[in-house]
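Provided herewith is a single structure, encoded as structure tokens, for subsequent inquiry.
The complex appears here minus one protein chain, its other protein chains still in place.
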Amino acid sequence: MGNELLEIKNLTTSFRIGDGYYAAVDDVTLTINKNEVLGIVGESGSGKSALAFSIMGLHNRVKIEGNIMLNGQDLVKMSNSKLNKLRGDDLAMIFQDPLTALNPLMEIGDQIAETLLLHKPDMSQKQRRTRVIELLNMVGIPKPEYVYGQFPHELSGGMRQRVVIAIAIANKPELLIADEPTTALDVTIQAQILDLIRELKEDIHAGIILITHDLGVVAEMADRVAVMYAGQIVEIADVYSLFENPLHPYTKSLLNSVPAEGQDKLHVIQGIVPSLKNLPRTGCRFAARIPWINESAHEENPVLHEVSPGHFVRCTCHEHFYIPEESKEEQSDGVS
Amino acid sequence: MWKFIVRRLLITLPQIVLLSVLVFLMAQMMPGDALTGQVDPNVSPEIKEQIRERLGLNNPWYVQYSDWVTGIAQGDFGQSFRFKMPVTELLGQRLANTFWLSLVTLIFTYIIAIPLGITSGRYNDTLLDQAITGYTYLGFATPLFIFALVMVWVFGYQLGWFPTSGSVQPGLTPGSMDYVISKFKHLLLPALSMALIATVSTVQYLRSEIVDTKQKDFIITARAKGASESRVYNRHILRNSLLPIAAFFGWEITSLISGTIFIEQIFGYPGMGALFLETILLRDYSVVTALVLLFGTASILGALLSDIILSLVDPRIRIK
Partner (left out) sequence: MGFLDVEDLKIHFPIKGGILNRTVGHIKAVDGVSFSVEQGKTYGLVGESGSGKTTTGRAIIGLNDITSGRILFEGTDITSKKSKTKDVKKDIQMIFQDPYSSLNPRKRVLDVIAEPLRNFEKLSKQEEKKRVQELLELVGLSPESILKYPHEFSGGQRQRIGVARAIALKPKLIIADEPVSALDVSVQAQVLNFMQDIQKELNLTYLFISHDLGIVKHMCDEIAIMYKGRYVEQGTKEDIFNRPQHIYTKRLIAAIPDINPRNRAEQFKFRKEVQREYEHSYDDYFDKEGLAYGLHPVSETHLVALPGKG
């Protein structure tokens, strides 16, 4: 289509634990189109945040393999100084916890102006100030002239998250990564922030990667959704297919474990999310958590299959998967 | 912020009053009084009693206290029993000596601490950091007076680079260039000895602040803005880590006081610390009392200074 903004090819990000490297993101291939919101869903330890940090190049002391192509440039091979030119400009990020994401000793306005200073050196101080106030207006902060000189601790969590967003969109990024942007916020504030991100999307025409564990947020925001488990993408589809016709056992289990209308008992996924060191490296990584599915249902080396246009699912086990009538989670859940 | 400072000042006042009362009561409990050693032992007890009465030594303690405080307020600390001169006069020159010694020590302390702390914190767990941390452990383990003795022996006696006693070469005209240089030469070695030991806690403190700040979320925000490594360090990490160090400044004064007591003795430097030890040994209580009061007040003011600095530099306190 020629509409691709970011192409991730066979990305593997490994952390060093003790003597070995362990892949937190394992062979992920993904494209993000212009003007699109891609939701990435997964629980803690699924590698979704590690993926975001890899794109931004914010990890240190990790091994990254594969390619991350933005406008024909490979971010993985890029030098730090070149990457610094992109970060905050074409590439921007919104963080999870607005209470800690801002420098407590710096004025709000200066923190936003810093991004401008770094990427638009021609701007005069006066122009920068005008732009910062414009940005504060854009993200819906009342009395921007006053807030400019305030410090983070003087603002509420919701307001601080708006400041974080203002920093991210200051230079009209092409790709905006939002890592759990509303997890730390109250529900009504969450709704406001999501509305804001949606409005801004119209304005800045960015591709957005929205990382969250909240299926509701994804259902409301995303155009396409990738589900991650244990460092891999297990399913990827447009948002309607994913919610109406989920295929992978993990996706189905997740959807069944959130309270919904007329549900008496929540579905429980057996066992625990394996730690990075103990991730199964061969076979279907979800197999251990659906032991009632016959081993032969799994592929030996599960790959993503395109089951319908744009809808990919890993492993063949989904063809045989069912949710058992009575979750027998209690017995097998001892500490191993 | 002003409210904070005013409130802080209001707390300081009773602290100083309390200190003076304690010091006064302590002095009262010491054997002997202002008369001891002043009069001929052959004077009859009746006459002594008369003199006591005349000097107000038989008044109740609070009257004596208020007399004493009034005296201090006018710069009168009473008479030294042993030196037979007003305490104020005795203190005058020594106060200046100790002040300069402390100031130079403080400057050295920070000149050493800041680069070492920053290097150690920025490159933590490298060989360089381990070397610096090694030095701080040595500094913690070495008693100041032993280290100072070694310094005197090596640089004073063996190498002869520095004078080993006094605060200035005799025979120079005060105010002349030579005089100033001589003064500086005299306090260089004691100041450096003290700073080398005193600095280790500041190095450690700064190191851990930097290591801590490095991992804060807002540092990631700064990197995500595209800030270069040096900008991240200078703009975000350093500023935030130096803040507690700045606040620590006032407390540094307190530790200096105990330091000068040893250092001045070992280097034969005529300051208040040396005087303190001397007068204790001579049981010259009026001088000891004056010194304790001065040291105590300095500590209280140091703490006050710390809090004021913190309130000036930290917006979280400034805006309240």
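Every chain is named by a letter (A and B) in the order it is written, and numbering of its residues begins at 1.
Just so we're on the same page, a residue touches a chain if its C-beta (ideal position, glycine included) is under 8 Å from a C-beta of that chain, and two chains touch if they have at least 3 such contacts.
Every value quoted in this text rests on a predicted model; they were computed, and no experiment measured them.
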Missing-chain contact among A:145, A:186, A:203 or A:319 belongs to A:186
Among A:51, A:155 or A:269, which one touches the chain that has been omitted from the display?
A:269
The missing chain sits against subunit A at residues 43-44, 157, 186-191, 194-195, 198, 213-217, 219-220, 222, 239-240, 243, 253-255, 257-260, 263, 265-269, 272-273, 327, 329-331, 333-335
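Assume only the chains that are shown with their structure count from here on.
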Starting from the mean Cα coordinates of subunit A and subunit B, work out the distance between those two points in Å.
54
Residue set of subunit A touching subunit B in the complex reads 56, 58, 80-81, 83-89, 92-93, 95, 97, 100-106, 111, 114-115, 118-119, 151, 153-154, 164, 167-168
The residues of subunit B that touch subunit A in their complex are 216-218, 220-229, 231, 235-236, 239-240, 243, 314-316, 319
